[in-house]
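The other protein chains are all here in position, but one chain of the complex has been omitted.
A, B and C label the chains in the order they appear, each numbered from 1.
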Amino acid sequence: MRRLGLIGCGRIGRVHALSISRNPDCTLSKVYDPSLANASQIADRDGATVAASADELIRSSDVDAVIIASPTNMHKEHFLAAARAGKPIYGEKPIDVDLERAAATILELRREGIPIMLGLNRRYDRDHATLRSELHAGSIGRVQSMQLASRGPDSAPTPEYIRSSGGFYRDKCVHFLDLIRWISGDEAVEIAAMGSVVADPHVGEHGDIDTAAIIVRLKSGALAHIDNARRATHGYDDRIEVFGTGGMIESSRLRRGNVTRIIGTSMQLDGLTQTPFERYGETYAAALGAFLDLIEGKPGQYPTMEDGFIAQAMAEAAILSAEQGRTVKLADITDRFRSGADAILS
Amino acid sequence: MRRLGLIGCGRIGRVHALSISRNPDCTLSKVYDPSLANASQIADRDGATVAASADELIRSSDVDAVIIASPTNMHKEHFLAAARAGKPIYGEKPIDVDLERAAATILELRREGIPIMLGLNRRYDRDHATLRSELHAGSIGRVQSMQLASRGPDSAPTPEYIRSSGGFYRDKCVHFLDLIRWISGDEAVEIAAMGSVVADPHVGEHGDIDTAAIIVRLKSGALAHIDNARRATHGYDDRIEVFGTGGMIESSRLRRGNVTRIIGTSMQLDGLTQTPFERYGETYAAALGAFLDLIEGKPGQYPTMEDGFIAQAMAEAAILSAEQGRTVKLADITDRFRSGADAILS
Amino acid sequence: MRRLGLIGCGRIGRVHALSISRNPDCTLSKVYDPSLANASQIADRDGATVAASADELIRSSDVDAVIIASPTNMHKEHFLAAARAGKPIYGEKPIDVDLERAAATILELRREGIPIMLGLNRRYDRDHATLRSELHAGSIGRVQSMQLASRGPDSAPTPEYIRSSGGFYRDKCVHFLDLIRWISGDEAVEIAAMGSVVADPHVGEHGDIDTAAIIVRLKSGALAHIDNARRATHGYDDRIEVFGTGGMIESSRLRRGNVTRIIGTSMQLDGLTQTPFERYGETYAAALGAFLDLIEGKPGQYPTMEDGFIAQAMAEAAILSAEQGRTVKLADITDRFRSGADAILS
Partner (left out) sequence: MRRLGLIGCGRIGRVHALSISRNPDCTLSKVYDPSLANASQIADRDGATVAASADELIRSSDVDAVIIASPTNMHKEHFLAAARAGKPIYGEKPIDVDLERAAATILELRREGIPIMLGLNRRYDRDHATLRSELHAGSIGRVQSMQLASRGPDSAPTPEYIRSSGGFYRDKCVHFLDLIRWISGDEAVEIAAMGSVVADPHVGEHGDIDTAAIIVRLKSGALAHIDNARRATHGYDDRIEVFGTGGMIESSRLRRGNVTRIIGTSMQLDGLTQTPFERYGETYAAALGAFLDLIEGKPGQYPTMEDGFIAQAMAEAAILSAEQGRTVKLADITDRFRSGADAILS
């Protein structure tokens, strides 16, 4: 029974607490959040105690491993503190929105040698995982093209959120850039991107976009499309399709029910789930299970810091492409992290 | 926070315990099962104590209300004991497989005047409930015909199970006979049925059937079909369709995932969930929530003992029809329960 | 190049003319209809000549074979005249609405020894045929139950139509009673039926029903459901499902397009085709092709007069069951046609 400490009791922290409460192999022993109210709410419900600081939580003898769900700008500090205390970490991405600082932090974290798993939770979507495992089993031959569409949910980002998230490519597209690698088992070679403001002028006023189109060439020659939008009025619209030399496979949109009506000349099915949590809520539980396996030393494909780093680098390449109107080779971004004492990528 | 006692810690009892553990408005305080191992397993996990007998559990001051999940032949005794102790009851159907004894027991239970809810859990299926509420809202006009198909899961019943369950009509079809009433809001007038042994000869050797076809005429003139089979090798195949004067509405089969492949000349979707619990597991949680509402005195449509009784009577009519090769009027079964001191049905 | 004569230039006659005009292996040489306008309309478009009478058409040396699409009460006369003239016949069902007269006519027609094919055109539906051939190939094991639903189109029958058609069981249900035999490759043993008037009171006022529920036991023990309604406001709603010991197979509703929208919380697909001809129009062309094969003497499974007769007998059994409130053995209807000089059924 692993005793877990949770740093950050906001929206995503509450999701982790729920997963912990339903997992028979771990308990939530300590929580910390700058807001005592947030921390107490979880602690009271789940029988945990509230730590006075992240540091106190990390050093507590009641905490075997740490879940880091703090604001992005605190990730680096919390990752490093937990690693130095020898506590295994399951932390939200990114380690740092700045690629250089992320690289430097990864090097430091590596030196501590403790198990670290990055919260690339979409990898734990049941249907995405089915798609990937069948693809890797050869069911549709070699990958020829991929489509990753994700739009929604229906909520406008605040100016603060736009700023702290690093913008749409770094915040949302990065998930799908990671999924391209994870699903294909291949690496990106070059990237072309266009961004646009179509639905939410205020997003543009704050220097961001609400619509992104990205194409990625992989080493094998396969070409992947990302079609991402910040908002969708018709629910949380997520779809991944892989077309191969032997067929196609799709992880389809998730509908919120299974009722069909035929009335007049129309057939009406239940529409999409409305929030990402309806689709991806279960991935947090699955990812938690994987983290417990990682602590146990079980072999497996855990999302690494390096996975997070490469996805970030791909997002930077997309940003560069959109800004400069050219196809950007990923190597232009990553070459300086490939060799020498500071090699993140081998 | 209601403290619940659970009588019966077998397969269905464990489902109730799980629902209780996930419901923030109740706790499991006491459990009882003739098998101490079964009882302890649940008690240990959920922080309950084990009672030495059903009676001890029922009389315990730690128990505000009782969940009865004991074997069918014990239902009558446990319902009566709990009612006499003044404890609200959420109990599995039927109160007794024998219609006369069930009627007599209902009369006794009524005299105690405590809240009783029968476990007609399929009424709490999300999609069935959507279908019903849209139908009642008039979305497809008046009901003209209904189809209720249910086949599976893929497991052969033991001879003991066949015997104690009262046979296929009383055990499985009864759920769908109830759903006809609940969904349509209408009452059965007459019933014709055929039973057959197609897939499992051993079911026939024990005097039961594995395939039932039932048609029911409702007061409104609407005609309902039940197409039930004990086993299905392709999963748990459950579907309800209502055809009305203004369209049709269907609560569709439940598929176990949302991955689509197109390979060669075939499009392959994920198939059905394999067990009833994958479909109906959530209904137990919803039914528990309804039971807590009932205890609170909140108005609502709770499945009553009388609902269970009428469904049983419909099953008896189906059995009679199949045996005698004639259309049976439900009144032939129920008239003697309609008036006088022993009136179950008004 | 077969030269065909068409008797009857009404709605169904026009469908046959269209099939002929598109079939490269035959031409329409002569047409006849009591309405010269009807006959001329087809003749002018398709380069045929108008015969002054059915007899003239049948005896014409330009006519190699005869399509009979006259009113039902003329079928017997036209079948006999064509058979006596030695002309192969493709004729609409039934040979006579009266079972005795139909039997007598079949015996007479048999004596002429010419090829006769009955227009049981639903057997030529592409999807129904796929279902049947896969079923017969063993894809889902042995048949356990069947569902045949057909509702629509959205048009009220005239009193004249109700009278001349022989009523709903004989007019519509008979198609699905035939499909049960054709799809299953099995024979009916007993039938229970209920009829109702739900949507169209005027149908009831003319002594007919608008909703039928029929269950049929087959020799193998399989049980089949027919759920038929005269009208459907949501299009022409036709569906056949077979459940077997190894899975299920369905010939699904036919939708009129392949556009999907997700708007708000609803997913909206194109609804059903609105008329039987949108679904079954193509079956006439396929049946015509089969008829040309029959004339050529090619082996095949052509719908016979006896097929039509058995379906009629099943409809009579359903009518008897509904009237008398009992399960009717098909043998009660057909035994007198089974032996001796007048044996229709061997």
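Note that in this section a residue touches a chain if its C-beta (ideal position, glycine included) is under 8 Å from a C-beta of that chain, and two chains touch if they have at least 3 such contacts.
This is a predicted model, so every value here is computed, not measured.
The chain we do not see here touches A, B, C in the full complex. Touch with the chain that is not drawn comes from one residue among B:Thr72, B:Gln268 or B:Thr304, which is B:Gln268.
Contact with the chain that does not appear here is found for just one residue of A:Leu28, A:Ile68 or A:Ala232, A:Ala232. Touching the missing chain, out of C:Arg11, C:Arg101 or C:Arg126, is residue C:Arg126.
Taking the complete complex into account, C:Leu254 is the one of C:Leu218, C:Leu254, C:Ala285 or C:Met314 that touches the chain left out. In the full complex, chain C touches the hidden chain at residues 22, 24, 45, 126-127, 130-131, 134, 139-140, 246-255, 257-264, 270.
Think of the hidden chain as still there; on chain A it touches residues 141-145, 147, 149, 151, 190, 192-194, 196-199, 210-215, 217, 220-225, 227, 229, 232-234, 237, 243, 245-248, 321, 325-327. Although one chain is not drawn, its touching partners on chain B can still be listed: residues 233-235, 237, 253, 255-256, 262-272, 274.
In this text, only the chains that are shown with their structure count from here on.
Every chain gets a centre from its CA atoms, and the centre nearest the mean of all protein CA atoms is that of B.
At the interface between chain A and chain B, two copies of one sequence, more than half of the residue numbers in use are shared by both copies. Distance between chain A and chain B, defined via averaged C-alpha coordinates, is recorded as 42 Å.
The geometric centre of chain A is 59 Å away from that of chain C, both derived from CA atoms.
Multi-chain contact residues of chain C (touching two or more other chains) are listed as 233-234, 237.
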